[in-house]
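Apart from one protein chain that is not included, each protein chain of the complex appears where it belongs.
Note that the chains are named A and B in the order they appear, and that numbering of residues resets to 1 at the start of each chain.
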Amino acid sequence: MGTIGINSPRFVLPLAALVLLALFPLVSTGFYLGFVNKVMILAIFALSLELLVGMAGLVSLGHAAFFGIAAYATLLLSPEYAAANFFWLLPATVACAAAYAVVVGALCLRTRGVYFIMVTLAFAQMAYYVFHDTPLGGGTDGIYLNVKPVVALFGITLIDIGRPLTFYYVVLASLAGVFLFLAVLLRSRFGRTLVGIKSNEQRMRAAGFATFPYKLAAFTLAGALAGLAGFLVAVKDGFVNPEMLSWHESGAVLLMLILGGIGRLGGAVLGAFAFALLQLFFQWDVVFGDFSRHWQLMLGGTIILSVALMPNGLIGLPAQWRARRSRAGEADARG
Amino acid sequence: MADGSVSLLRARSVSRRFGGLTAVSDVSLALEEGEIHAVIGTNGAGKSTLINVLAGEIPITSGTVELLGRDVTRWSQPSRAKAGLGRSYQRTTIFPHFTVFENCRLAAQATHQMPWNWWTPATSCPISTAAAREALERASLTEIAPRTAGLLSHGEKRQLEIAMCLATRPRVLLLDEPLAGMGPEETETMLTLLAELKAGHAILLVEHDMDAVFRVSDRITVMVNGTVIASGNPAEVRVDPEVQSAYLGETDVR
Partner (left out) sequence: MEVATFLVQCLNALQYGLLLFLVASGLTLIFGIMGVINLAHGSFYMIGAYMAYALAPMFGGSFMVTLLAGLVLAIVLGYLLEWGFVSYLYQRDHLQQVLMTYGLILVFEELRSILVGNDVHGVAMPPFLAGSIALGDLMQYPVYRLAISGVCLAVAAGLYLVIARTRLGMMVRAGSTNREMVQSLGINIKFLYRLVFAAGVALAAFAGMIAAPVSSVYPGMGAQVLIICFVVVVIGGIGSVRGAFLAAILVGIVDTFGKVLFPEIAGIAVYLLMAAILLWKPEGLFRQG
């Protein structure tokens, strides 16, 4: 996996996607607008995990904790009947997610491999129980946001994020920003170090890289970015509940990565869309009738098949097909 | 070895125990600049453990390690590496998906990490690219620099292993069986390289190939069951009766 050049065709696809998403509101409104909006937020969530899994090689099964903590923080920090100011609320909620990430990361990164997977899950579960069992988060019912935050400076509202269309573009801008940020990060010394650690941590240490601080920084940054996604979803829906921290959520975002293709930023975005569409499809009673109640069965089966048959995800399919065709071609040539 | 010179690496009474098993017991040695100091011994003699302790990969049980005059006994491996210690591994430890050049460049980046600089691409870093070019040049790998490391031949990979070790411009080199799995031609290339590396470095060489060891080393330490049974120049070691009986096989003592 080498570095990505600025002029390479790999930038055409993300640009095209950006343009498509920007034009999307022209052709639809209402439900579908809200749906794509939600998926873009999930894409940010998936990108944050891509930093951990794809770049640093740290498989976390507890990433939803940071997503959920920021979402709850958004609601808990907002005044009950007044609008909070976006410019302090956003950094504050992201800071909450990052704070939990740095503590959990410091503990989890003392382990590796399978242990790491298990302890990240356990710490996410701990956060889940805090919101599920204690009165802090309103218990299993969750809590509602009464007034959305305002993007205002000196009393003047700059952007009215109460309007769905405006909020859509705010989210799109955030997605583009996160994507660009991670792309630049990947090329930087910090990013290359992470990739090196993923490839061969022993060699990195032998060369003189103290790998723990790098991994912790990646873990915290990933938590912060997941927190951004959590903030956006809390503002969008105006509602949070403990299930946002459940391991099903953590499993889902991991799944998005592998569906789309690990190791490519575009894969995270593609995976988020693929996952959301799959979920929607399996619940479509037009196709499945009454059986659509059991959409999780089909989802489960799809997960198994896609991991088994498409190890490089959707974004890796063209390369997979090319490899198969060239192998077939060689076999033909040999006769 | 001139008296009064500071050894680049000095191990004093190094011991390493794993529970009830003593892998390395009271080993002392010194690595001098311009010398290749070989450590030989039968399987299980503790050579790999010794290298791991000296490199900082596993903690020491007792004893001290001094690097360039500083006590590094409690230092982590990355800290020792930054202080001028390089090591190569018996099992090739490279980045298989990167190019040969990027392998060296990333290793070289360790000397000037600048992790907070997120906007400039790492590959445009002048320090690491220069160091990588230099290391590849010394290891005679410049021609294959753009190739993917995982696709190299075994011998080329072992050369890359050394190149990556050199990329951080260490003063002390700990080489763990660099000749492992090499044919005669590749061995010659590697031995020439090792001889060239003597200038400016102190080299510890763990090897099984006896001919190579006696050809290229300036000093040899022999280990059996974790302890040193002999240490001296090749001629002395070759005729040492304990070495002959324990390791080189029962031969007439002449």
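Everything below uses one rule, namely that a contact is a pair of C-beta atoms (placed from the backbone, for glycine too) under 8 Å apart; a residue touches a chain by one contact, two chains touch by 3 or more.
Bear in mind that the values here come from a model prediction, so they are computed numbers and not experimental data.
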{"item": "In the full complex, displayed partners of the excluded chain", "value": "A"}
{"item": "Sole contact to the chain not displayed, among A:45, A:190 or A:247", "value": "A:247"}
{"item": "Hidden partner chain, touching residue among A:79, A:177, A:213 or A:301", "value": "A:301"}
{"item": "Listed residues A:121, A:172 or A:234, member touching the removed chain", "value": "A:121"}
{"item": "On chain A, residues whose C-beta touches the chain left out of the figure", "value": "53, 59, 61, 107-108, 110-111, 113-115, 117-119, 121-123, 125-126, 129-130, 132-134, 247, 251, 254-255, 258, 262, 294, 296-297, 299-304, 307-308, 311"}
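Criterion: only the chains that are shown with their structure count from here on.
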{"item": "Inter-chain centre distance, chain A versus chain B - centres from mean C-alpha coordinates, in Å", "value": "43"}
{"item": "Residues on chain B engaged by chain A in the complex (per definition of touch)", "value": "55, 57, 76-79, 81-82, 86-87, 89, 93-99, 102, 106-111, 113-123, 125, 164-165, 167-168"}
{"item": "Parts of chain A lying in touch with chain B, wherever the complex brings them together", "value": "1-3, 184-185, 187-193, 196, 199-200, 202-211, 214, 217"}
